[in-house]
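Reviewing the structure listed below.
A single protein chain has been removed from this complex, and every other one stays in its place.
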Amino acid sequence: MFKTVIPFGPQHPVLPEPIHLKLTVEDERITEAIPSLGFVHRGLERLADLRDFHQMIQVVERVCGICSMIHAVCYCQGIEELMAVEVPPRAKFLRVIWSELHRIHSHLLWLGLFADSFGFESLFMQFWRIREKIMDINEATTGNRVIISVNVVGGVRRDLSHAQIKWVLSELQMIEQDIKRLENTMLSDYTIKKRTVGKGLLTAPQASELGAVGPTLRGSGVAQDIRQTGYAAYGELDFEPVVETDGDCYARCKVRFRETLASIDLILQAIANLPAGETRQKVKGRPEGETVTRVEQPRGELLYYIKANGNKNLERLRIRTPTFANIPALLTMLPGMWLSDVPVIVLSIDPCISCTER
Amino acid sequence: MILTTVYVLTGFVIGPLLGGLISGLDRILTARLQSRIGPPILQPFYDAAKLLGKEKTVVNVWQAFCAFGYLAATSMAVVLFFLRSDLLLILFIQAVGAVFLVVGALASTSPFSQVGAHRELLQILSYEPLLVLVVVGIYLETGSFKIGSVLTHPEPLLLKLPFLFVVLGYALTIKLRKSPFDLSTSHHAHQELVKGLLTDYSGPYLALTEIGHWYEIMLLLGLCALFWATHWVGMTILIVVTYFMEVLIDNVSARMNWRWMLGYVWAMGLTLSLVNLIWLYTA
Amino acid sequence: MMTNTLTSTLVLLPFLAAGCCYVLRSNRVRSLVVLVTGFLLIISAVGLIPLTPFTLSAGNLLGVRVHDLVMVADFLLLFLILYFGFKHRSLVVKILSLLQILLVAYLEFFLIKEVPATGTIYCDSLALIMVLIVSVVGSIICFQAIPYMRNHEAHLRLDKSRQHRFFLVMILFLGAMNGLVLSNDLLFFYFFFEVTTLCSFLLIAHDHTATAIQNAVRALWMNSLGGAAFIVGLTGLYYQSGHLDLQLIIINASPGARVFLLSLALLCLAAFTKSAQFPFQSWLLGAMVAPTPVSALLHSSTMVKVGVYLVLRLAPAIHGTFLSQCVAIFGAFTFLAAAALAVGQSNGKKVLAYSTISNLGLIFACAGLNTPQSVTAGILLIVFHAFIKALLFLCVGTIEQHIASRDIEDMRGVYATMPLTALITVMGVIMMIMPPFGVLLSKWMAMEAAARSFYLILIITLGSALTVMYWARWAGTLMSDPFAGRFKPERQPLLTWGALGALSAGAAVLSLAAPWIYTRMIAPAMSGTYLLPYRASGGILENAAGVFAVLPLSVVAAVGFILSIWAVKRAAGARIVAPYLSGIQVTEPGMFKGPMNRLVKAEAKNYYLSSIFGEHKLTAWVNLGAGVLLILMLGGTL
Amino acid sequence: MLKNLIQKSRIKSPWLLHYDCSSCNGCDIEVLACLTPVYDIERFGIINVGNPKHADILLVTGTVNQRNKKVLVNLFDQMPHPKAVIAIGSCALSGGIFREAYNVVGGVDKVIPVDVYVPGCPAKPEAIIDGVVLGLEKLKTASLPARL
Amino acid sequence: MQGDIIAVGPETLVREAAQAKVDGYRLVTLSCVELDAETVDILYHFDKDLTLKHLRLTVPKGTPVPSISAVHWAAFLAENEIQDLFGLHFTGLAVDYEGTLYLEDEVRRTPFCRYSIRQSDKNTPAPDARQEMGEN
Partner (left out) sequence: MFKMTPNVLRNLISKKATRRYPRQVRPPYESVRGELRNDSTQCNLCGACALKCPSQCITVDKTAGTWTCDPFACVYCGVCVDTCPAQSLTQKREYRPPAVERQTIFMQGEPRKKTKTPEAVESG
């Protein structure tokens, strides 16, 4: 019989990143959603053949600009493991601080885009306005707003001065206030609840079975966060994964909102406990062997598989990013929902296509 | 005769100018509510002029026809308003404009236009009855559908038709394409349907729909103005407050979906109208 | 004398011509007969205009009293229906026709003492309007049927043409309709009423498919129910007043008397069945299987109007009664419900059918509202609806023969292949929903008239909004195509163009002439019973409450139209770009490159909100509601 | 008069279409950041329309790859004249750090003509604003349609 | 490398994967590495409560690999990716993109095989875009 087929993306204003969903809908209810990828695929894992393992840091940072820092942390961690390099403690804490700054800016960015996905423009503006403060911190402390390039094998390239730390603390305080001011809107406004509660349901067993990660998984009630493994300096900080149990868009939104505040707390802790000393360990030699290393990105678990054979170029670099893991979950959430829910649900996994396709 | 000509000309010329200015103000106010500076007040005119100077591209020549049809109908409605004609008739003519816009969107095979057009129809379905009921309320109070007799009514209608004014507010929100009702298209396409209804209108034809929209703004604000027709101060305050509320609501609510709209607007709108109408019957 | 000749031409000529059609089995001759009859009917009907109002008494025909002739015919007819009841094994038809036979016999042989010598035929403006519609629109449809049936039979690959039967019934029906609207003696009225039932049955069954026959039988029993209600009503009326003279009954109405009211209520019930109001709508929907000219003639522009005609006639008699209010609410309810159901349909003919039911409902509402304005609105609606709906049916028929489907979605982009027909269809749609055209003028009157009754206005406004919805969608769908080439009218038989052209031009001109129709034809029909609702001057209809500037608006609309056409011509030079498809469109029109590098067609074709407006969702509720209203109406008279 | 008005309006009302080819999001979010209160490019009448048919300026971020090059051309074609293309970030300028990867075609100018190049990785919001301003020059000088 | 590595063969793969699911493991992803011109390694990473476990399947390039997407539906993406990049063939894929997940016809040459390019891929003419005319 007759049907409605909508090419959703790759160019679509609600998706800043190109992904295509072939949506089949009836009236406005989704009956089928089939994705098409490859609009962002560059093949950068293969660049390992052309760039040495140091240069690859800059490449993996550009897997994605949003949590570039954390990619670099993960990569360096892997190489450091292969080369048995001990990273100075101060560098570990600094990695945490910048990682959490990235998480905050990523979550604020997401909260804004999420607001935009249900057409709440002024809320979008608010979150992005707050986010600019984080960008300023990034720029002031590392030299770039977005891709900060501070990681090197063996530590970090930049340090935080006293003055900077003081300034960051005061900024964070303001940021926290600003975010809390929006809590009432984001977490209890009638129209927002109407658009998010019960949308894109994912139960806990479903979530694990589909391999969901990050806030998507935690929104369904599974308390799993790679930071619990205690990489970098996380082991020395007080931290609980944020969990919500409803498994809908609203729950995922609450997880990210609360994680933002938790990240601020982590930064405060890290700054309070920041050890003195070197930030960078000199490294010599070349990596050899294979390893799997994981970190928690704003969007969830990131996994690097690195295989090296003692050359300056790596044998194989495999990056499994969180969105890649969340796409199967997304596909099962869509059917049965309404067309107007599509942006909300798609955004609810915080899709990052550039890292998915690399 | 001369007076008539003057009315026609004012409606025809002043209408869109004022409408454009108002939407300029709207954008500035919106920006300010978002802690931004916003565009210059003449921005809508720049937009329209630019669009007029763009290359003509169409998906289907009927888009051009429909864009003109929309403009013609909306301007006609405003002119009739200035001629103090029959309110019901004016609503009908305004609806003609809306229908042309929809038909033009349906003329494109893009699912975005198509779904947008269908949603616009659902919006029409939501607000048309409300507008008619508002006009019926006015009739019951003044004894006539003619604007002339509303203007000579001795006391402000708002006092007798407060609920219907709220109902008019619903219709206004939908017509002005403000959240939570910007379902078929919105000012900037940040939604699942891209620009929905207007996706495939472009260049000069988009400009026409833009100008038509200014006429509509004028018409609707004119309707609001009728609720305090006894004194211009009251009228101005009423319009300013109403419009401010519209922009505010736009900025403090998410966009909903059409099922909610249909249910909510009909339930609220019809109940409020009924209450007000029954009050008028019994009073 | 003149009136005599014209009237008998209008009523009797079709019976004769029908016979010719049946006997003379040459296509040429048949076409000629149809054409000549049609033109004669049109001429006679127009000829009646200056002669109204008049009364005629049926004397003798060939030495027999016409009254007796009709009586005999009546029995024949009822037995024929009974026969069909047996043939198609329909218990209901059997029972109902037997009941009618008994009642007619009772009435004729036991009750009626003397046959009135005068007032068998009465023609006032209202009747005249109906005669004009039947003769003009009906003839035009019959003309178009000539090429249509030729194609139709070619499509079906019949070895033996059945057109002689088809035209027999069609032409006969015209005579019956004329007879019906001109009858003042209710027994005559009843006879013609039953003839139309039979014609409808035969025509629905014409294609002889299983569905066709099934639907025809359904139509038969429902209409027989109406017939039975009618005859019971007549018996009651005769009890009450001792005669069956319609005019006298109206003038000497005794709304206080229960029997009288109940009888009128039964007549209204008969009217509802004939006009396929809820819960009797299913026969009209089923009737859509018939060849499209049948739908155009019987099931939209003429036969179903019998019901509203009857109630509009009776309106003064029930003025101010509860019955009148019931009719109003019932009509408004149907208007709304049918509009809602039409929204959920993608079958073009079904949309037209629901729309017909809906408009008839509005006319009932107008009649029930029973104010001068509303009655004016009702009468105007009959006129405009007849023209435009006939036009739309013919358009759908023409399109259908090209694309072999009646589905609106299959008509998508039909502009590319049949530009002129598509344009005329869109014009038809525009005339249904846009000012300054007649339908909207009538709706405006209806709304202003209903404004004082808040439940009616509520229902009517909701219904109108739904109406706009399904029409606008249809119009847009017809135009929906990336086509932008030169306008080149397609080839169609002359008679088809003639019919489409005449109907659309007719509707447009009549809209323009609405004020004149009002003063010349409606005002006289109203005077006496109602106060005159409007002043008409300079093409503007106005009263204290409102104003509708028909002529000036038409001028403006015409100018706007010309400007827009000019815009289209200029846009023909514009660059044609593909519709927006998120940037992955390919050169094949409407396709995009989807997952797995496959080409996929982008479409939006099932947006009919069936979860809200689908038949499966609404019909049961609507029927229930209508049933309750009907019981209320009948019970309320007691 | 009219001509002047239109030319003035063109630089007063540039509507953007942003297309992310295969950007790493770095440049994307900087483009988005321009819309937000801190940079508020609506001050210049700029809005992000998200629809090629309404756009005057095409902002492209990221490298062109084999799959999205067709999309890019499609979008460019659907924009009505006059139009300008602004490439943002080193990826869009040349392919950037990825230019040797197997699925990368290179900079935007490999498939559609580019009017302004905004370097950076990512380009800063201020730089993007500067780039748009530079792009306006082209819109201003573009000829008017023969008949309005 | 964190976690145990269990070697599996094509016959035991699906069973082991299913067992992992029964044991409450979540499929993290698949990693494919080209070992030499002839063989590839596929690693199936699983996670349970933050501990990893890996299945290692070593297969010659030409042989089809059984898909685990019937057990772990989410594996279809990674398996399709490997089909694209390494030219392997998975049998029984839940959703099979047939090598078009990322790559256009211009580059369908198993870009991640540096030691060898599968012969069949080298000169395959671009398959015609298959039409899917609204699945009547």
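When the chains are written out, they are named A, B, C, D and E in that same order, and each has its own residue count from 1.
The rule is simple: contacts are C-beta pairs under 8 Å (C-beta built on N, C-alpha and C of every residue); 3 or more make two chains touch, one makes a residue touch a chain.
Just so it is clear, the structure is predicted and the values come from calculations on it, not from any experiment.
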Original post:
Touched by the hidden chain, which of the shown chains?
Top reply: A, B, D
Subject >> Contact residue for the chain not shown (choose from D:Pro14, D:Gly50 or D:Gly131) >> reply: D:Gly131
Original post:
If the hidden chain were put back, which of A:Lys3, A:Arg29 or A:Arg157 would touch it?
Top reply: A:Arg157
Original post:
Among A:Leu23, A:Leu182, A:Ala262 or A:Met337, which residue is in touch with the absent chain?
Top reply: A:Leu182
Original post:
Looking at A:Gly143, A:Pro205, A:Gly235 or A:Pro275, which residue reaches the missing chain?
Top reply: A:Gly143
**OP:** Based on the whole complex, identify which of D:Ala101, D:Val116 or D:Leu139 touches the chain you can't see.
**Re:** D:Val116
Original post:
When the complex is taken as a whole, what residues of subunit B touch the one chain not shown?
Top reply: 32-37, 248-249, 251-253
Original post:
If the missing chain were put back, which residues of subunit D would it touch?
Top reply: 37-40, 43, 86, 90, 93-97, 99-100, 107, 109, 115-121, 123-127, 129-131, 133-134
Original post:
For subunit A, which residues reach the chain that was dropped from this view?
Top reply: 50-51, 54-59, 62, 120, 122-123, 126, 129, 132, 136, 139-144, 147, 149, 157-158, 181-182, 184-185, 188-191
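Here, only the chains that are shown with their structure count from here on.
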**OP:** Provide the labels of all chains in contact with subunit C and in contact with subunit D.
**Re:** A, B, E
Subject >> Farthest chain relative to subunit D (centres taken as mean CA coordinates) >> reply: C
Subject >> A-C compared against B-C, more contacting pairs >> reply: B-C
**OP:** Take the average of all CA coordinates in subunit D, do the same for subunit E, and state the distance between these two points in whole angstrom.
**Re:** 38
Original post:
Residues of subunit A touching 2+ other chains?
Top reply: 3-8, 10-14, 28, 34, 38, 41, 43, 46, 125, 129, 357
Original post:
What are the residue numbers in subunit E that touch two or more other chains?
Top reply: 100, 102-104, 111, 134
Subject >> Interchain contacts (touch definition) - all pairs >> reply: A-B, A-C, A-D, A-E, B-C, B-D, C-D, C-E, D-E
Original post:
Of all residues in subunit C, which touch subunit E in the complex?
Top reply: 593-601, 603
Original post:
For subunit D, which residues count as touching subunit A in their complex?
Top reply: 17-30, 32-33, 36-38, 48-52, 62-63, 65, 67-68, 71, 75, 96-98, 100-104, 121-122, 124
Subject >> Residues of subunit D defined as touching subunit B within the complex >> reply: 5-10, 12-13, 15, 37, 40, 42-45, 47-51, 53-54, 56, 78, 80-82, 144-145, 148
